[in-house]
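Presented below is the structure to which this report refers.
What you see is the complex with one protein chain gone and the rest in place.
Coming up: chain A.
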Amino acid sequence: MSTDTTAAPVRDSHARAWEGTGWGFAVKLVLMAAVNAIGLYVAWSAWDVDQWGVLVASLALVVVADVVYFSRRRIAGKYLYPGLVFLLLFQVFTMAYTLYVATTNYGTGHNSTQEQAVEALLIQNERPVDGAPTYPLTIVRDGEDLGFAVVDDSGQVLVGTADEPLAPADDAVVDGQVVTSLDGFEAVDLPTLLADPALQEDVLELRVPTSDDADSGSYRTREGTRATVYASSLDWDPEAGTMTDTTTGTVYTADGETGQFVAEDGSTLPVGWRVGVGFDNFTKAFTDDDYSGPFWKITAWTFAFAFLSVGLSFLLGLAIALLFDDKRLRGRAVMRTLFILPYAFPVFLSALLWRGMLNSNPDYGIINSLFFFGQRIEWLTDPFLAKVAIIGVNLWLTFPYFFLVCTGAKQSLPSELSEAARIDGAGPWRHFRAIQLPLLLISTTPLLISSFAFTFNNFVIVYMLTGGGPRFTDTSAPLGHTDILITMIYQISGVQGGSADYGLASALSILVFLVVGGISAVAFRRTRKLEEVL
């Protein structure tokens, strides 16, 4: 961002020109029209589905876009706007949402709102009554009032509404099992019902008592052509916020702290809802016995893995880069291409291949049969060897990157420096230590840092190669010796099945972010010092 943009432009850009060809302006108008159209479309769709947040956000973004691009000033804004939008959508929003989830108990059994939990509990506890009859059903209505007309086993038509229990209706006309006309009611045929969503909802909600005794259950229909007796065993009292089990009389009270219905004896109903739990999730990682032990081990291994992987692959890449920079070497172009190959394969594929090659049985595992004389070496099941295997495979996967980077950086070093060093009498080692390495580090350190951040969260290699195993034997948490923080979070989040704890997983993600962010910040600060060499 330069500071002199306020100076009056000598000539307007094409994008502002009203006169002359004005092509720039036309293109700009078209583009902005498209942006506005998309923004308004999103806003309109959001309106339809009651997503007010999305509505406000998209309108605001459109307005800001118009202001920025149609104003004569705000030059920097014109360049920054697209990037900022993506930053907001994909970074800020995600982070804010993660932070929000981290302060809730979102997870298995706490998936939604209290309202939906109540709904689900009522659904789950309204059951068909054993041995009760199922009758062919016709929906009937009297103005706004809906009723059920059923034909019982003897062919007698019974009619009832929400207030009136089923009672014989002698004047009904029946065609097969369908009631076609009835005194005081209008029969609704099936096509009419299936074409009217609002009517369907009313029909689904309708309960026609079987008799004056409220406890004997009531007729309801699920698909519009059959009525069956159902009875509910849970009673919801919205005023008091309590659920009463009508068979045992147990009263469950809504507990806003834990997001569950709790009875006096401590028993709970299965469906709960999402509530805020403050910073519990952050402390749980350090205090819960099942997690705190493995957490520290896994943290230590994550650091070791990230530093060793990046360090070793940088050294190997650098060594090969220097070697292949020597002009006396033949076939350099071919060799360089070959070295890049591991980098060209998708990581998950290579990891799976390596997993097969590292099979401890020499009949199946090519590594043991070719390089270790057919010995049985437990590459993936021994805690130490599994770590070696992971670092080794990751080294194989990532050294080509540093090889490429170092080759490029080396070629861009001014040759006068090498000559000057040679004239001053520096040997090759001295030349490398004092001239080449510091200069190379200036351009490669930012890449080392980003590599570190990536490796720190390198989920794929661990998940595909060892799946985190072999497992710790001293904890009940399903974690293992090669799990890194990100795979640990995945295990805890339970997306692969099992009980999920998104709250805890989000809290851990934030901790990992702080660690990676902190280290990167410190490292970048140090990079600036490196630049002072020049």
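Definition applied: a residue touches a chain if its C-beta (ideal position, glycine included) is under 8 Å from a C-beta of that chain, and two chains touch if they have at least 3 such contacts; residues count from 1.
Simple rule for what comes next: contacts and distances are computed from a predicted model.
Its UniProt record calls the unshown chain "Maltose/maltodextrin ABC transporter substrate-binding protein MalE", which is the correct pick from "Spore germination protein", "Serine/threonine-protein kinase RsbT", "Maltose/maltodextrin ABC transporter substrate-binding protein MalE" or "Phosphoserine phosphatase RsbU".
Note on the undisplayed chain: of the listed residues A:32, A:54 or A:162, the one touching it is A:54. Checked against the full complex, the candidates A:36, A:359 or A:520 give a single residue touching the omitted chain, namely A:359. The omitted chain makes contact with just one of the residues A:116, A:267, A:337 or A:450: A:116. For the chain left out of this panel, the touching residue among A:45, A:375 or A:450 is A:45. Chain A residues in contact with the hidden partner, per the touch definition given at the top, are 1, 3, 5, 44-46, 48-49, 51-54, 56-57, 59-61, 64, 68, 73-77, 80-81, 84-85, 88-89, 92-93, 96-97, 100, 108-109, 111-113, 116-117, 119-121, 123-124, 126-128, 134, 191, 193-197, 200-201, 203-204, 221-226, 228, 270-272, 290, 355-356, 359-361, 363-365, 380-381, 467, 469-471, 473, 476, 478, 494-495, 497-500.
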